[in-house]
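Only one structure is covered here, and it is reproduced in the block below.
Left out: one protein chain. Kept in place: all the others.
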Amino acid sequence: MDNGQHTHIVKYKTFIWVLLVLLVFTFSSIAITELELGVYTVTGALLFASLKSVIVLMYFMHLKFDKKFYAIMMAGIILLLTSVIIVTFLDYLYR
Amino acid sequence: MIETHEREATPSFLEYQGRFKGLMGWIFSTDHKRIGLLYLYSMLVFFSVAALLGLMMKLELMAPGKTIMGAQTYNSFFTLHGITMIFLIVVPGLPAVFGNFFLPIMIGAKDVAFPKLNLISWWIYILGALIALSAQFMDGGAPDTGWTFYAPYSFKTGTNMLPAVTGAFVLGFSSIVTGINFIVTMHRMRAPGMKWMKMPLFPWALYGTSWIQVLATPIVGVTLLMVVLERTMQIGFFDPALGGDPILYQHLFWIYSHPAVYIMILPAMGVISEIIPTFARKTIFGYTAIVVSTLAIAFVGYFVWGHHMFTSGMSGVALYTFSILTFLVAIPSAIKIFNWVATLHKASIDMQTPFLWALCFLFVFMIGGLSGMVLGALSANVHLHDTAFVVAHFHYIVFGGTGFAFFGAVHYWYPKMFGRMFDKSWANIGLAIFFTGFNALYLPMFYLGMTGMPRRYYDYVEKFHGPNIISSLGAILMIAGLIIIITNLVRSAKHGTKAEKDPWKGKTLEWTVDSPPSLENFEEIPVVTHHPYKYD
Partner (left out) sequence: MTNHAHIDEHRDDEGSKTGMWIFIFTELLLFGGLFIVYSVYRYLNPMAFHLAAEELDPFIGTVNTVILLVSSMTIAMAITSIQLKKKKLTLILMGVTVLLAIIFMVNKYFEWTGKISHGIFPGSEVLHQSSQGEILFFGLYYAMTGLHALHIIVGMGFIGYVMWLVKTDDVKHDDYVILENSALYWHLVDLIWIFLFPLFYLIT
């Protein structure tokens, strides 16, 4: 039972930088939809969304500085959800 | 109260008086042992209701045509029977009763990680049960969709779907809270020296189960929410007229409900893994293989849900993918059976009641599992889907599996929980009658299904009459056995002979504490040095 609050303190400045990166990605995802990439437009927007999530998870949610267990579980959950969607699509893609 | 000169013995958890007295001391207790018993007593009530419904269904099926009830009533009976048995008994069952009571003790802890949350999980359980049961009594009539709530009927039927679906939604939270509690407990509160691979197999089973509870239940939660939105707002997700696909409902429903059956069976397998070494006086064969199999079942079990939907209209690719994966997931279960049987090889067996339940489990679980393989084969499934064969399969594997393990667990841990021994003769007589009735009830259903009798019908053609008579008589015999078993257990709590700490010569930590345990289980947290089931 450890109550040693992790002594790791994230600087305010780090959080501000993280916000700036998030805003850049946000506006990039909007800009990319202006381009005519056909099917891939949305892929681009979702790619930026994924990058934003990783940054929120790593810095705001502290996964970068916590025990690896949390990050591994998080990755596992995402993999699980993705796999379930893929298996569901085995039905819809081939009807 | 006369003061004695001896040191006052620490009261057991049953006698302990804390802030609240009497009944309040139970329903406001954060003691994991009392909460386990609260679940047990509630389930006894719900099980009796659901079993009675089952009996009445079998009485109806004693003869073709209307016997004691019409079609609508029959439909509402099998719906409530399913909802109660699934959501109130077998899904919470072993984790909520024996997980709560014994997980902390078996890993050398004084309680679970979040005791207050534990109590809340029971309150949520009761709340969900009351909401779901209220559906029986409101205008509109009792739900008649079956416990599976298939779209589009679930949003078109005039019966009281909203309370039933809402009740199930609320019950999901109870399951999730229990899962979170157990996972954190096992990660953070194992006694010094108890590494993961020194943890007994019932806790391991609960670990796998808890992850499924946590990761699968939310999906049925949101699906039930969608049914509510469909019924109240015509949202269109499952309504073909609005562009929705009813098959998508089935996908979402079974994405939870298949892993749910692993919530039911994994703890049951954990119980068997505890009982067999104790009465074989021999360490379990292949501890590591059982651990790996437990996790493998939990994982692969996520990807087989489509085998409930083989005749629904899915694509060919989906059909054979789900069929192959279904056969794959049977392998770790089979491994466990080999391990249990191998443990018995050259063992010095003590044929006590819990062990007899474990033996019966092996028999019925094999039948249930193998009949599952028949259903997993696409070509056979076309003929057997929605027939009595399926009903036989899942009763063998769920009632036979989880149910038998539950009774085995009650008898095994009874002396520890109540400090008294049950009457062994009556227990064994009850088991014999129950077991005979059980097989007479469900075995004919395989035949009935193969020859074409559909499920969820209150009527049938004359050629099915004979086997149905046997089946219904089997039900009556089985219930008689149940009455004997339960009466014995209830009576022995007051009148049974006092039990010692370790009446069965078990080796896991629960047998080192008092019968019944004191409030905090251990006077001192033990230091663990050896593997569980160390018999030599």
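By written order: A and B. Residues from 1 in each chain.
Throughout what follows, a residue touches a chain if its C-beta (ideal position, glycine included) is under 8 Å from a C-beta of that chain, and two chains touch if they have at least 3 such contacts.
None of these values were measured; they are calculated from a predicted model.
Checked against the hidden chain, the listed residues B:49, B:162 or B:229 yield one contact partner: B:229.
When you scan B:183, B:359, B:391 or B:421 for touch with the missing chain, the hit is B:183. Listed by residue number, the positions of subunit B touching the unshown chain are 1, 8, 10-11, 15-18, 30-31, 110-111, 113-115, 176, 179-181, 183-184, 187-189, 214-219, 221-223, 225-226, 229, 233-237, 242-245, 248, 251-252, 255, 518-520.
Touching the omitted chain from subunit A are residues 1-3, 5, 9-12, 15-16, 18-19, 22-23, 26, 29-30, 33, 41-42, 45-46, 48-49, 52-53, 56-57, 59-62, 70, 73-74, 77, 81, 84-85, 88-89, 92-93.
Just so we're on the same page, only the chains that are shown with their structure count from here on.
Subunit A and subunit B have Cα centroids separated by 37 Å. Chain contact summary for the complex, subunit B toward subunit A: residues 188, 215, 247, 251, 255, 302-303, 306, 313-318, 321. Those residues of subunit A whose C-beta lies close enough to touch subunit B in the complex are 1, 77, 80, 83-84, 87-88, 90-95.
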